[in-house]
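For reference, the structure is listed below as structure tokens.
All protein chains of the complex are present and in place, except for one that has been dropped.
Here the chain labels run A, B and C in written order, and each chain numbers its own residues starting at 1.
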Amino acid sequence: MIRAAVVGSTGYSGQELVDILLKCPDVELSCLTARVAEPVKYSDLYPRFAGRTDMMCENLDKEDIASRSDIVFLALPHTVSMRFAPYFLEKGVKVVDLSADYRIPAEIYGKWYGKEHSDRDNIKKAVYGLPEMNRDGIRGADIIANPGCYPTSVVLALLPVIGRLAGKGARVIVDSKSGTSGAGRKASVPLSFTEVDEDFKCYKANEHQHMPEMEYVLSGYAGDEVRIDFAPHLLPVKRGILSTIYIPLDDVSPEDAGPGCFAEHYSGEPFIRVRENGLPGIGDVAGTNFCDIGVKVTERTLIIVSVIDNLIKGASGQAVQNMNLMFGLDETAGLL
Amino acid sequence: MIRAAVVGSTGYSGQELVDILLKCPDVELSCLTARVAEPVKYSDLYPRFAGRTDMMCENLDKEDIASRSDIVFLALPHTVSMRFAPYFLEKGVKVVDLSADYRIPAEIYGKWYGKEHSDRDNIKKAVYGLPEMNRDGIRGADIIANPGCYPTSVVLALLPVIGRLAGKGARVIVDSKSGTSGAGRKASVPLSFTEVDEDFKCYKANEHQHMPEMEYVLSGYAGDEVRIDFAPHLLPVKRGILSTIYIPLDDVSPEDAGPGCFAEHYSGEPFIRVRENGLPGIGDVAGTNFCDIGVKVTERTLIIVSVIDNLIKGASGQAVQNMNLMFGLDETAGLL
Amino acid sequence: MIRAAVVGSTGYSGQELVDILLKCPDVELSCLTARVAEPVKYSDLYPRFAGRTDMMCENLDKEDIASRSDIVFLALPHTVSMRFAPYFLEKGVKVVDLSADYRIPAEIYGKWYGKEHSDRDNIKKAVYGLPEMNRDGIRGADIIANPGCYPTSVVLALLPVIGRLAGKGARVIVDSKSGTSGAGRKASVPLSFTEVDEDFKCYKANEHQHMPEMEYVLSGYAGDEVRIDFAPHLLPVKRGILSTIYIPLDDVSPEDAGPGCFAEHYSGEPFIRVRENGLPGIGDVAGTNFCDIGVKVTERTLIIVSVIDNLIKGASGQAVQNMNLMFGLDETAGLL
Partner (left out) sequence: MIRAAVVGSTGYSGQELVDILLKCPDVELSCLTARVAEPVKYSDLYPRFAGRTDMMCENLDKEDIASRSDIVFLALPHTVSMRFAPYFLEKGVKVVDLSADYRIPAEIYGKWYGKEHSDRDNIKKAVYGLPEMNRDGIRGADIIANPGCYPTSVVLALLPVIGRLAGKGARVIVDSKSGTSGAGRKASVPLSFTEVDEDFKCYKANEHQHMPEMEYVLSGYAGDEVRIDFAPHLLPVKRGILSTIYIPLDDVSPEDAGPGCFAEHYSGEPFIRVRENGLPGIGDVAGTNFCDIGVKVTERTLIIVSVIDNLIKGASGQAVQNMNLMFGLDETAGLL
């Protein structure tokens, strides 16, 4: 049995990790941590886990966690993960970090996350945990930078075509819409039900910290600079991201960029479903690790729509998919 | 023109007061106050007021407010209003208090609101501002205790029958469901969209501070002790309260307690609508000052359903209705 | 492998059955039927099943279904199931009927469902499929009447106390709130998003067809007549039922009817969770086969709150739980 710790188990990604790991046949939860005043039954904090686990949630120190675990999932805020990861790696414990701390080079990180990076060495060792792009690298990795939720939805939508389009100086316009759990579990007036329900708004247009992550990952993959305009919006739904992506082109054709190209590119992928007709909705993937993709090609523009569950394929599900690869397990274990 | 101040203008009741008062032909807003660091345009705080008012929201002291106003609406938290009301009354400024501070006797208040009352004299002078019960008293009052939202929905539903039923030792069971704005505008994990949407729960069963208010008001009206079991629930809607009220009786008949009795009792009331057939829903009254009431009489049980908008008839609309009565204006001004 | 057919696979209960049965290790879906013009891939109808099953949805006749199946789940409308069940029983195929057709005696059925019952013999053979009440009977049954969603939430909440209270002439008041999927998958203005969202209403107070089912089942269990007042409400949520139950009593005590009694009664039950403190919410059980129960005892009234997912414990999950018992499988297979 693989012993897995969830560090930061009380946020939404942490809860989802616990939910998924409880379904993994070859995994045993080793510890659930959080900043709690004293140990408390996890199912007392979250009654939906009653009858499924009797584990305690505790404020453990690194030493305890490391000694009990083969792998730790860091479901911590940005800038906090990098204080924990080096210790675990040194002790030979594998790390899947769900924060942004190991996704992009330190110089870009410093600019967008407002803090100097304190663990530059491990950024270089970290593998960007998008299995559909980096499966082999993930298999051999000690530390995984689990992708951001928006970038997962956008990068997966673009991989099949970006290589061919980037050289043509493509401009990519990304209009994303996310459910509220993407903002994390926190007390906040703007995230309160009374403010969010029956409302809908755009925020951080071209100022969101996930934009440089998309550009960095896609540019590296395409071998050419990819520039993105990115406008995220807050949806009155709990979970899910839908990204509508527009690539204005003068000579796009269904042969170059239709559903067929996407289906071929993702042939054999267990969690990517390309829609032959029509466009997917958030409801098609909510509660699953799938990313569904639909395409519409018009004379002058390629429109791609992708949907994921931000907490699963966009966070905890993908994290478990990465763990499965790192330990040579069935990639879909716990996830179907 | 009557000069009206909204003290505590940034909460939900405060905003709703501003919205309604802007529609009152004989009222001029004199000041909008809140604990702001420095004066700020109210429409910069709440853009939906842009183009409707250019007023500033300021952190004014009592003296300023009193000198500019004929009436003040105190849209303040419980235990705060009683620190302000005496000064305004002394200066001859009329007061409508939307908090619980003047609704119930000091001894009951102390027990349920966890604080000794500091202004016992004015409790006695305050008139409970339910026009359908106390219209004449309200006309001559200097200070109005504006009813709680749940009590408004429950007391209005019971007035037509409680006098006849109370003496029979009736037990009244009240199952109320409220939208989230009833909890006020605050940062809170349990009130966040991610927690509230697709959820529904019962809270404070027989422990809610509005229960003694209902019992006190109804007992006084009935001239006999009325005891209530009260279970409030949190609905995933922004606004509105629906109360389902059960009175188990051995000899209830449609003649005693059917829609006809209610219609007769409320004949001529501008804001009470008795449903001849069927039961009302929150959508029928959302955004209005109406209270809709439906009745179902069965062999052994009288079931009454009432609905209000908690921020209007349950707070700010009723407050303006009271103001209209206090100043001899058309009772419905600004409210239809 | 047990071969299971879902007859009526396109409604909400049908979809949920497919979802659960795909997770059952010892079950093989034998056919998915619906009134489709021609065979169509089930995952083309419901894209969320893509990548999970390639089965066709077909308009099969009884003979076909019976020849391929060890058990059939009838996810059909009331009055339709009774046209199919006798044939399957005759062919030795076990039946779990999710409609109301086999739950109550024919005379009561005729009165509430507006149609003479055409299969009176099998009503007598049918076992009411509430495992927590009838586990042994279910094990040996050929046909299961799967309980209604409201009755599941109410009967489970009352079993621990009804026997002791019924003899005292208890009146039980049930205020239930259900999500919209309880009304089935149908085109209807009153069920449209624009009508339901931000609304909440009471319907069919003391006229709902699930009321006689509750009374019949509880009276039989208590050995004394149980009378219920039942007011269902429509919640703006997709799934879930919360029932708030009031039993006015003159001498109720926490020893007689507190959480302890409930916990003891349900000790060992895999899907009943009694809350020691506080009351459960729909979010605690959504997506699961659990029924969570909380209790509040006051001087004069016992208040019980129970929650279930109407499509799982209130329909398809309970149906699979029954199948597991009928075939001697682990009762929780596919359900945890």
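In the analysis below, contacts are C-beta pairs under 8 Å (C-beta built on N, C-alpha and C of every residue); 3 or more make two chains touch, one makes a residue touch a chain.
All of these numbers come straight from a predicted model, not from anything done at the bench.
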Partners of the unshown chain among those that are drawn: A, B, C
Answer key for C:L191, C:A263 or C:L336 versus the chain not shown reads C:L191
Sole touch to the unshown chain from A:T53, A:T244 or A:T332: residue A:T244
Touching the left-out chain: which of B:P280, B:G317 or B:G334? B:P280
Of the residues A:V305, A:V320 or A:L335, I need the one that contacts the missing chain. A:V305
Out of A:L60, A:I144 or A:L235, point to the residue that touches the absent chain in the complete complex. A:L235
For chain A, residues touching the missing partner are 171, 173, 175, 177, 195, 197-203, 205-206, 227, 229, 231, 233, 235-240, 242, 244, 246, 248, 279-283, 286, 294, 296, 298, 300-301, 303, 305
Residue-wise, where is chain C in contact with the chain that is not depicted? 12, 179-181, 185-189, 191-198, 236-238
Those residues of chain B that touch the unshown chain are 47-48, 50-52, 197-198, 270-271, 273, 275, 280, 283-285, 287-288, 290, 292, 336
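Throughout what follows, only the chains that are shown with their structure count from here on.
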Euclidean distance of C-alpha centroids - chain A vs chain B, Å: 46
Averaging over Cα atoms per chain, report the distance between chain B and chain C in Å. 40
Could you work out how far the Cα centre of chain A sits from that of chain C, in whole Å? 37
Chain C: which residues touch two or more other chains? 197-198, 280, 283
